[in-house]
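The other protein chains are all here in position, but one chain of the complex has been omitted.
The block that comes next holds chain A.
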Amino acid sequence: MTEIPTTSAFTPERLAKVKEIIARYPEGRQKSALLPVLHLAQEQWGWLSSEVMDQVAELLSIEPIEVYEVATFYTMFHLQPVGKHVIEYCRTGPCCLMGAEGVYDHLQARLGIKTGQTTPDGLFTLKEVECLAACGWGPVFQIREKYYMNLTNEKVDSILDELSK
């Protein structure tokens, strides 16, 4: 599991980045920075605790509720601790036509967990998502910004082997 205490502060580099992001928007529209800053926060802590969201609210001079409201609306944000690698697996129709359901069964069996769960060693969390705009290259999952496409059982095995090292 992610070890970073969520009471810690943004790293100086990320704080500088936050300032840079806020400066992109017109005066007084700093709330527009919310999504990009939440992505930065998640990059640092792995998930968004209420402490982290409160920090974001303060940085953007908005109310904490405005942050919670948004964080709970968008599916990319994790509101619970997650494993080191979050596998976001596309479950939508076109991928299913390309055999996604069978590969997904294999993935779950191989990890010994179901959707939403994390492996006991804290290495992998499994999450089902909707269409990732890669339908012709399915089955597909994503781990952070990386796309893994044209998945087969064998390919899944070798990706997991690599990430388990």
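Here is the rule we go by: contacts are C-beta pairs under 8 Å (C-beta built on N, C-alpha and C of every residue); 3 or more make two chains touch, one makes a residue touch a chain; residues count from 1.
Everything that follows uses one rule, which is that contacts and distances are computed from a predicted model.
**Q** Suppose you had to identify the omitted chain by its UniProt name; would it be "Imidazole glycerol phosphate synthase subunit HisF", "Sulfide/dihydroorotate dehydrogenase-like FAD/NAD-binding protein", "Integration host factor subunit beta" or "NADH-quinone oxidoreductase subunit F"?
**A** "NADH-quinone oxidoreductase subunit F"
**Q** With the missing chain put back, one of A:51, A:69, A:121 or A:154 would touch it. Which one?
**A** Residue touching the chain left out of view: A:69.
**Q** Given the contact definition stated above, which residue among A:34, A:111 or A:126 touches the chain not shown here?
**A** Within the whole complex, the residue contacting the unshown chain is A:34.
**Q** Footprint of the hidden chain on chain A, which residues?
**A** 24-26, 29, 31-36, 38-39, 60, 62, 66, 69-70, 73-77, 88, 91-94, 96-98, 129-138, 142, 144-147
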